[in-house]
Each structure stands twice: as C-alpha cells, then as structure tokens.
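With one protein chain held back, the other chains of the complex are shown just where they sit.
Chain IDs A, B and C follow the sequence of writing; residue 1 opens each chain.
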Amino acid sequence: MSELTQSSAPRRSVGGQLLGSSQLVLGIILAVLCIAISLAAPQFYSEANIIAILRQCALVLIVASGMTMLIITAEVDLSVGASLAFVGCIGMAVLNSTHSLALGMLAAFAFAGGVGLFNGLVVTRLKVNSLIATIGTMMMLQGGVYLFTREAVQNHHRLISFTDLGAGYIGAIPLPVVIAVVIFAIAAVTLRFTTLGRYLYAVGANERAVRLSGVRSERLKLFAFVVTGLCVGVAGMILSSLMNAGQPTAGRGFELTVIAAVILGGTSLLGGRGSLFGTLLGVLVLKVIDNGIIILGWNQDLQMVVPGVVIILATYLDIIRNRANVR
Amino acid sequence: MSVDFLYPGEGAAVDTGVPAIEMRGIDKRFPGVVALDNVDLTLEPGKIHALMGENGAGKSTLIKIMAGVYGKDAGTIRMRGRELDIRSPRDSLKEGIKVVFQEIALISEFTVAENIFLEGYPTGKGGSIDWKKIRADSAALFNRIGFNVDPAARTGSLPVSQQQMVEIARALAHEARVVVMDEPTSSLTPNEISLPFTVIRRLAALGIAVLYVSHKLDEVFEIADTVTVLRDGRHVSTRPIGEHTNDTLIQDMIGRRIESLFPRKRGAPGSKVALSVQGLSTAKKLKDVSFEANAGEVLGFFGLMGAGRTELAKAVVGFDPIISGTISVDGRHLMPHDTHTGVRLGIGLLTEDRKSEGLMGELPVYQNASLASLGAFARMGFIDKARERKAVQDYVDRFRIKTPSLFQQIKNLSGGNQQKVLISRWLMRGLKVIVVDEPTRGIDVGAKSEIFALIDRLAGEGLAVVMMTSEMPELLGLADRVAVMCEGRLTAIMSRDEATQEKILNAAIG
Amino acid sequence: MSLASTDTMKEGPSMLARLFARQELALLLCLILVITFFSFTAENFFSVRNMTNVLGQASLALTAGIGCAIVFMSGEVDISIGSLLATIALPLIIIMNDTNSLALGVGGALLFGLTIGVVNGYLTAYAGINSLIVTLGTMFVMRGGVYLYTGQRAIPDDAALDSFIALSDGRLFNVVPYSAVIAIVLLAAFAYMMQHRPFGRQIYAVGGNPEVARLAGYDVRRVKFICFIISALLATVAGIILAARVGSAQHTAGLNFEFQVVAATVLGGVSLAGGIGSLTGMALGVLILQFLSNGLRGLGLPTEWQLVITGMIIIAAVAFDEAKRRRIIGG
Partner (left out) sequence: MNWSKSILLSSAAALALSTAAAQAENMPKRIGYVTNYATHEWYQNVIKGMQARAKELGIELEVQDANLDIAKQVSAAEDFMAKGVDVLIVTPVNEEGVVPLLRQAKSNDVPVVLEGNPVKGMTTMVAICDYDTGYTAGVEAGKYAKEKLGGKAQVMNVGLPLLSATVLRSQGFMDGLKTIIPDAVMVHDLDGGGNPDRALEVSSAALAKNADINIIYGINDSSSLGGLQAWKAAGKSQDNLLTVGTGGEGLAFINAIQNEPSYRIEAAMFPEKEGHTAIDAAVKLFNGEEVPEHIVSPTAPMNGDDWKKYYDYDGTVRTIKWDAVNALQPPEKCMKTSADLKK
C-alpha cells in the first residue's frame, strides 16, 4: 500500500501540475488559436511577430507572476495599472537626475514595493477588503502621479543600458522576455518547491488553519503584496524604457488584463488554488488573441469582446470538468 | 396563517393506523464511508418516536435525507401511501416535514421574531410582510410555551441556548405533519429542558408525528412512545419504550461494552507541570481561569454549550486575544500572545471546527499533514518533498488513515480520517501540550475509539492533553482529571475518582 | 447637576456605542459633516440650486447602487453595470430615433438590460461560475460590443423628445430634477421591498447564510438569479438617465462607473460578504461621495487631488467600519 502510493506519486504530481487542471483546456484553446490564426495569416508565425507577442507577454507576465501569488493567498491588487504609470515616471525622473540605472531601478523598486507594502498593511492590519482597498490605492496613485508630474517625463539621460531594458536583446531573445522568464521561473520555483510557496497556498486555502499552525499568515499576505508591487516596479521600468519616457497616462486597464490572465490560468479568486504555468498560458492566450486580431486585420474592438468570452468559457469548462471528475 | 394552529384543543383528527411517514431501505454513501445501510423508519401521527444511536450511528444523515439536505442513494419515502420525491429542503417543507437541526439554522442578523417565521412570512394586503402579526404571534407563541425572550432581539446577540430554543419554538409556527427534533437539548441547561418537552407534547397532541433524535436515555424514557436505534449506519431495533430498560437501550446503541471504547494503555501521569494558566480573562467570555496540566496527563474540560470551552482552547494557544492572565508552557511564558509563539513553545490546538480552522480542503493530504512542521523538511527554504512524503506516509500507515493516496484532496476523506491527519500535523511538529476541542465531533463510531486510542497514546508519550468535550462518556473514559466550566468561569476541578455525572453536571450548571 | 452628569457618564458609552452601531446614523453624521465643511469653505455650495444639482448627479449612482447593493446582499458581486450603462443606451436611442416613442425606447432598453441580467444571473447562479469572473467577462464583452457596433461613435438623440429631454432638464416643482425623483422613488420602493416583502428578506437570508436559507425552503439559486436581473434593470434605468443627461448613446459611458458604485456601496456599510447592510446606508454612501466630489470641485481642487482624497476616504471609511464591527463583535 505504502509503496504503491509512493510510486504513483511523481507521475500524479507532474501530470497534475501540467495537465490535470484547467491548463489542459487552456493549452487546447491556445493551440487551436495558434493554428487557426496561422492558417488564416501566415505572418503570424514570422519570427518578428513571435518576438512581438513575447515582448507584449513579458510585461503582463512579470506582474502576473506576482499577482498569481497574491491571488493564491485570496487577495487581489487592482492598483497595479496606476502604479505601473507612476513607477515609470519616478524611475525616469531619478534616472534624469542621477544618470545611474541602478539608482533609477532602486527608486522604482522602492516606490512600487512601498505601494505593495501600503496595500498589504491596509488589508492585513486594517482588515479592509483588498478589492476596495486597492481601488482606493488606485485612485490615490492616479491622482498622485499627476501631482508628481503633469507631463510625460522625458528621457534626458540617454543611458544605453536603460534603452536596452526594453529594446535590447540577449541572443535572439528580447531582454524584457528574458527578465520575464527569470521572474516567472523564480516565482514558479518558489510556489512549487519552497516552504514559502507552500505557505502561500495554505494561507489562501485556510488562513485560520495556517495561523493555528503557528505560521504568521499576515506576513505571508504582506509578502505577496510587496512581491506584486516589486513586479510592477520591474514592469514599469521596462515600459518606460520601451516608450522612452515616463508616461503618467500609461497602464490604464492593465490591472484587468493581468487579473484576467491569472484567472484564465485557473487560479481561484477564493485562494489556495492555481499555478504559474496556468498564468503563463493565460497570458499567452490573451496576447495571442490580441495579436491575432491585428494580424487578421479584424476590428480591434474585438480585443475586448473575445477575452471576455474566453474568460467565462474557460472557467465554465473548468467547472464542468471538475463536476465530471467528482462523478 | 398557522399560528392559530397551536392553540390547544384544536388538534386535527388523528388518523391513527396510517403512518405519517414511511422510510424503507434507505442507503447513503459518502466518499469512504457508508453512512446508512438499508435503514427503515416509520412514524405514526400523534406519536413521539425517539431515534437513538451514538455519534456517527447515522441519525443525522437519516434526518438530513428527510429534510432534503442530502439525496438518498437507495430506498423509498412514503407519506400516506404516496411516494415522495424529495430533492431539496423546499420539497421536504412542502410535504409538511419540518426538521429542527441541532446546529443553529437561524439568520443571526435577523430578529428572533423574523426567524420564527423564516419559512413563510405572514403577509397582509398586497403580499407585504405583516410585521405586527409576526411580532404579536411570536410573542404569543413564546408566552404559550413559557419562553422568556424578546422577539425583537437580534438573534445573533442571544446566547446559544436561547437560540436553540428559538429553533424549537419555530417548529410550532408552521403547519407540519412530521416534526423532527435533532438533539434539541444539547445546549440547554437542565432547567431549560422543559421547553422542548412542552413543545413536543403540544405537537403530538395536535396529531403531528414527532421524531425525537437523542442519545440521552433519561429524556427518551420521559417523552418517547417508541424507540428506534441505529448503530454504524444500520437499523438495530424499533420497540415501544415500555419494552426497554436502560440496559437494553445501551446494549442496542453500543453493541459492545463501554470499556472497549476507551482502551487505557498509558501509565500514571507525570508530575511535571507542562501547562500553567493563571488568571486568564478575555473580553468576550473567560473570567479569571487558572489551572495546570501535567505532562502525560489528560485534563478534561466539561461544560454545556456556551460555557466557554472553545474560547478557553483558543485563548490558551494564543489564537484569540486575552485581556489578562499568563500562560506558560514548560515554564516559558507565551509572550507575545500569538500562535506563532505558542507553537514555538510547544502548544497547539486540535480545533473543533475542522472545516474552517483545521483543514485546507482543496489541498492534498500530505500538505495538510506537514503544515506545522514544514521547516523540518526544508533546506534553505526548499522542501525536500521525498522526505516530507515519507514522513507523512509513516503517519498514514501508523494511524491507518484511509486515503487513496497522499495526493487526495483532504475534503474527500471521512471525518475520522481527516481528524487523524490533523493529529498527525501536530505529532509531526512535536508538541508539549495539545489542546483538543471536541475531538470526536462528526466522526463515526468506529473511528472514535481510534481517536481515543490516539489521545491515550499522546498522553502516554508525555504530552499534556487538554481536552474540551461535551460528551460525558468521553470525559469519564479518558480524563485523568476533570475541570468544569460555566459561563466563562472554572467552577470545579476534580480527580478521575471523585468525578461523577451528578457532580460534574452540578458544577456545569454553576 | 452632578447627579445628571454621573447618569450620562453611566449611560454615555453605551448610548454612544448604540448610536454608532446603527450604521446609517454614523453615515448620516458623516454626510452632515461633509456638507457642513463645504458649506463654509466652498463658495455657493450651500444653495438650493447646488444641492438639487448634486441630487440629479447622484441619481445615476443611486439607481445603479440599489442593484449593486442588492447583489452584494445576496452574497455576489456585479461589476458589469458600467458597461451596461453604455450598452442599453444603444437600443434606447436607436429605437427613439426610429419611432419617436419614449415608451418603445425605454421598453427596448429594459428588454436589453433584462437579457444581460439573465445572462449574468444564469452563469452565476445556475452554471456556478464566480460572479466576479462572470461580470468581469460580460463587462469586457459589452464594452467591446458597443465599440464594435458604434464604431466608437456616439449616437445622437435626433428624436429629441420633450419627455426624454425632461429626464435631463426637467425639475419637479422646478426644484428637484426628475432624475433624482426617479432615483428616490426607486430607492424607496426597493427599500420597502427589502424590509417588507418576503422576497427582500429572502435576499438577506440567502446572503447571510445560504445553508440556512436553503433549509428554510428558499431556492437560493433563484434568489440570486433574480438579484442579478434586478441589478441589470436598475443599471438600465441609470443608463437611461445618463443617456438623457448626455443626449446620446455614448460608447464610453459608464467607464469606471462600477468602481464608483462599488466604493459607495461598501462605504455605505453593505458587506461584500453578503447579508449585511441597507439601501439607506448605500444611498448615504453615494451621497457622501457625491457631495465630496461636488465640494472638492467647488473648492477648485484639480482632478488629481480629488482622486487622492476620494481614495483615502474610501480606505479610511471602510477601515473605520471594519474596526468598529470587530469591536462590537468583540465586546
């Protein structure tokens, strides 16, 4: 009996993690999308387009990596879009005055991490529902960024290393994609293999049980908020590099894209369930849809309609599959 | 529409001979457990029928099937010869089956009066709720049965015992053919017990078939006409109460000698104080509670519902805040007062509320087991999963935890196996003091004795076990000393030899 | 004197506590505070004209807020209402332009709203999908659909029916805008429903404890389903008022409206967890935010400050409410 369970364990876990849950549905959706689009428009498979898709995915994936952790703990952060814009402006301003990439990045991280910390404290200490708390933060950041700068912060430092952040390559792969992959990998490893990751799931699954087990659940949530914030810091700097300016108007609706990707990836808003591979697939599906609509020359307004349908559909299919499993 | 119904002397003509409800061959399975196996039950109008059995015998499952909470896997339910198709509580209520559950089924934000009429508001012209009538009728109803509570009070603000009485009173507010009372006295003090009896007798006088679910012998002898006993999900006997004696009933319920349920293997408790609690008070409930528990000892806490056992359990381990008092584990103060410190010092809680405070239902068995001791399997923050699973597997084997695999979601295990996993959680961590709160709640009888054996073993291994329970046999069977609580105070501590049911109950009433 | 003071000292805390336990009273106090503050600081704030203007402006959030609050009370959320505002304006304006009939236009809009409510309600209550996901999805679909259909052009109200214009410009007794009258009537009607109709109590019960509600014989799914329909229909009414106020079907109408309404509703003490709160509280929440933004405008504060202050107030208010709730439960 014992040996039987032991030997079946690894197979189940790999299968379970990669294919078992909603990822299977998503994988199929992604494959069908890719095949259908490239049949209709062969340019879809061009190297240039794949790189363009990946670069678009990179920004979302970076923030979604943190957001996945956060949603796994059963909290959410709606302020990431507003923070993204603010971070870019602050980073650029510090770069302009110091001409040091390191200091600019540091300022961006400090700010974005600080926003995460603030959200986390409001949620864990003041016990404000995270949906409401981060709507509040979102408003404060949207207003705050214009108090900070009324115009786009221009690139006066002309640091090549900064430009490379968005437009550079390592080999044939754009630098933002490399950064995203690294962050994704760290987050995925953390969630799957470390005590920290295990605790994050546990907090989402049953916070009181975790607390009774002697684990400081509030710190875990705080951690997830701060990590999400730091991810926004990275993404904000890449975005400002790509746009060559700190844009206070950037990031509108970004939070919804990120959350949609995470949910699409099968992470439960109730916490305790989800995986970064799912998020990766979710990001890819959303961005392939976005890209495909342009490549096919369809009306760009479909870029809102299709993801809406896909999110509902994917969740529904997941529920149906779960029900079938129970029976 | 129906409050007039309860006025005396207006009992409907009783159709004796025709059963009010007839259940035949009821089967019900849950993952890993057969809850009911071919159970029959017939209720007569105007008669009080007791349903007896130990925890886990299948009483709750059977009445939940009557109430439409669960669907049955096999069998038929007939009412006056007509087969019923009960798929939801709504269907059940429509057929005139009214179940008063032991767990409080009231909306705590609503007033008492509103909860009385939850299943059907009296409406006036145009279908609007007639609040005046609701208030007046519930006041009249309370008057009639001698229940002294303000109908306008917010239900959630009442003590648990009064909430249970509201539940019972509710049975009179609606027309019914069959009323089921699930352990209606579980949280009542002895001087409150007359209320459910008044209600039940009134119901019977009105020609309603009453099913009285209990495991308290004296109550059953006092009120029932007929008794059906279930054991391990099977029908054991149905006899008129007159054919039973205390002994025959116990024989039917337990089916074996009571001692075998509590196999005591451990030696005498040690003399080293493992847990010392001095002057503990909380804002909500506890007042100046002081006690000590020695290593290797089972200290049993008894109290009626609302006495503060669970509150004490949660405060002692650092989960709930305290306003004064000190707690020390093995001589070290629990400061700051949180569970992180508590677990570090070696005190942990096996909760009574597994679902919301113990289990991570969506997560697999092995993750549930290792939650408190992850650090032991980690190197540089990385979990050595092989080692972790092997350790969990050891416990699964030792405690005979029935699970298809370590990767099974724990919500799919039976209550007993879930409890064993949660005990493993603490054993893997290695504690000095474990507080167990109602350790056998929702666990079937077979697994019960295993849990008792585990608790016995824990104490045998030198842990101090603080056990909160409302089950007298459990208390007397397991504890070395008995502490009794009443309304947040500790009213008595006695040794195993001094403790008798009467003494304990007297102390519990305060 | 000394006797009296000891009495008040004895009674004081409990009286105060009870007063503040009444959510609505605390909110009312807060509203009075806001109004008083701006009456002294913002020029022309405390005038009949400005006050009634604010009521007219608040009518949108008040109307949609009823639905939002009811869905919250049933234990679900609906964030599709902003997009719905834009969606239902299409049939409204198009039908009015074609037929010159307000009734047909409003009927068409309500039918559209009903359909959306049915979709949201079905997917949540019967298909069992988390309502946040469902309404996030329909929010995208509707907004995208409106953009697609209109080609991102507003559709003007060419019919310019007097009855429709009155919705925007008309005032009852030349004082209270009709839009506010509609909102107040709806508010009163639904507040009555929540307190005095069995269905209203069922909503509270379902949100407060679905298991108990089921045991009491309520069809939990049906109740939730209907709540989504109510929410969609009320958002439709808000959409009609908005269309009148802007004299057209606007494809960008109601962007971020859901955030405003959700914030106001939660501020008004309606719990996201269900079963708790009142429509009066919601209405006070809406009015507080509306008077706040009107007052801040009156002070000539730029958008950025308005955003910052509103954000802070939302967080502070909910945090305060949470602290208070915990203290009450604690003591």
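Definition applied: a residue touches a chain if its C-beta (ideal position, glycine included) is under 8 Å from a C-beta of that chain, and two chains touch if they have at least 3 such contacts.
Bear in mind that the values here come from a model prediction, so they are computed numbers and not experimental data.
S.K.: With touch as defined up top, name the shown chains that contact the chain not shown.
M.R.: A, C
S.K.: Per the definition of touch given earlier, which of A:R55, A:R198 or A:R273 contacts the omitted chain?
M.R.: A:R55
S.K.: Who touches the missing chain here, C:T87, C:S248, C:T265 or C:S278?
M.R.: Per the contact definition at the top, the residue touching the missing chain is C:S248.
S.K.: Which residue numbers on chain A touch the omitted chain?
M.R.: Those residues of chain A that touch the unshown chain are 41, 43, 46, 48-53, 55-56, 146, 150-152, 154-156, 158, 166-167, 169, 174, 239, 242-245, 247-252, 290-291, 294-295, 300-301.
S.K.: Tell me which stretches of chain C touch the chain missing from the display.
M.R.: Touch set of chain C with respect to the missing chain: 43-44, 47, 49-50, 53, 56-57, 60, 151-157, 165, 168-169, 242, 244-248, 250, 252-257, 294, 297-298, 300, 302-304.
Methods note: only the chains that are shown with their structure count from here on.
S.K.: Report the topology of the inter-chain touch graph, choosing from line, ring, star, complete and other.
M.R.: complete
S.K.: Could you work out how far the Cα centre of chain A sits from that of chain B, in whole Å?
M.R.: Taking the mean C-alpha position of each chain, the two centres sit 44 Å apart.
S.K.: Residues touching two or more other chains, restricted to chain A: which are they?
M.R.: none
S.K.: Using the touch definition from the top, list the residues of chain C that touch chain A in their complex.
M.R.: 123, 127-130, 132-134, 136-145, 147-148, 152, 259, 262-263, 266, 272, 302-312, 314-315, 318-319, 322-323, 326
S.K.: Could you pull out which chain C residues touch chain B in their complex?
M.R.: Within the complex, chain C touches chain B at residues 192, 195-198, 201, 204-205, 208-209, 211-219, 275-276, 330-331.
S.K.: Residue numbers of chain B touching chain A in their complex, please.
M.R.: 317, 319, 338-340, 342-344, 348-349, 351, 356-363, 367, 371-372, 374-375, 378, 381-383, 385, 389-390, 393, 396-397, 405-407, 425, 429
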